[in-house]
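Let's turn to chain A:
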Amino acid sequence: MTQPFQPEGGSRLNEFRFGSMRFVLDLSQPLYEQVLEQFRNSIAKGEIALGEKMPSVRELAQALKINPNTVLRAYQELERDALTETRRGQGTFITTDAERVAEVRRKLAVQAVTDFLNKMRSLGLTKDEILRLLQEKGGDGDVG
Partner candidate 1 sequence: MAMSVEAIVGERLVKRYGKRPALNGLSFTIPAHRVTAVLGPNGAGKSTLMRMIAGMVVPDDGELKVFGQSPGWKLNPSIAYLPDRARWYGSHTVSDALEWGERLLPGFDRDRAYDLARDFKLDSQMQVSGMSKGQEARLMLILCLARDVPLLLLDEPFSGIDMISREKIVAALIDSFSERKQTVLISTHEIAETEGLFDYAVFIREGRTALFGSVEELRERQGSIQDIYRKLFEG
Partner candidate 2 sequence: MSDGTFLYLVRHEGQSSVRKFLKTKWFWVYAGAVLLLAAAALTVWGGAAQFQARYLFSFTFILPYFTAMLAFRTLLGEWKNGTVGWWITLPYPRVRLLSAKLVAAFLQALALYAACFAFITLLILYNAGIHGLGASSLSDLWVTESIFIVMLLGIAPFMLTLGLLLGAVTQSNWSPATPLLWMVFGLSGNALSWLTGAVFSQQPGTAAFDAVPRWGYAMLPVYWAAAALCFLGAVRVLSRHLKF
């Protein structure tokens, strides 16, 4: 039985830490989607470096205490997205293609903006009000 990626002290059930990446599974939502989204986000954010080796299916399943099948499905989807590549005999690695990552980051950003705009519109704000709000709150890195 191989050692899983070492959970750091105080890890809870269904929690996983990998470098600066950390996520806890919510058992009341489908797990496969959570695993997939977590990795997509972390890759887009750069929390996992380009070309870095991914935990094996078994290691991740052990750390999260979930069925390896679920992990496998998520990994297969990441592979289809070209975010990861499997090298025979060596394991699975994050893509080295920075453009691909940038593309994903852009997609996620677009989705976030779309969600934001929908929410603003449902609150009844006009375009000018939204822009003013953005300038007020935007600033350099200080949000909220």
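Candidates were picked such that all candidates are chains of the complex that A comes from, given by their letters.
One rule holds for everything that comes next: a residue touches a chain if its C-beta (ideal position, glycine included) is under 8 Å from a C-beta of that chain, and two chains touch if they have at least 3 such contacts; residues count from 1.
Everything numeric in this text was worked out from a predicted model, so none of it was measured.
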Touch assignment for chain A within the complex, options 1 or 2: 1
Candidate 1-facing residues of chain A, complex: 1, 13-14, 25, 27-32, 57-58, 61-62, 64-70, 73
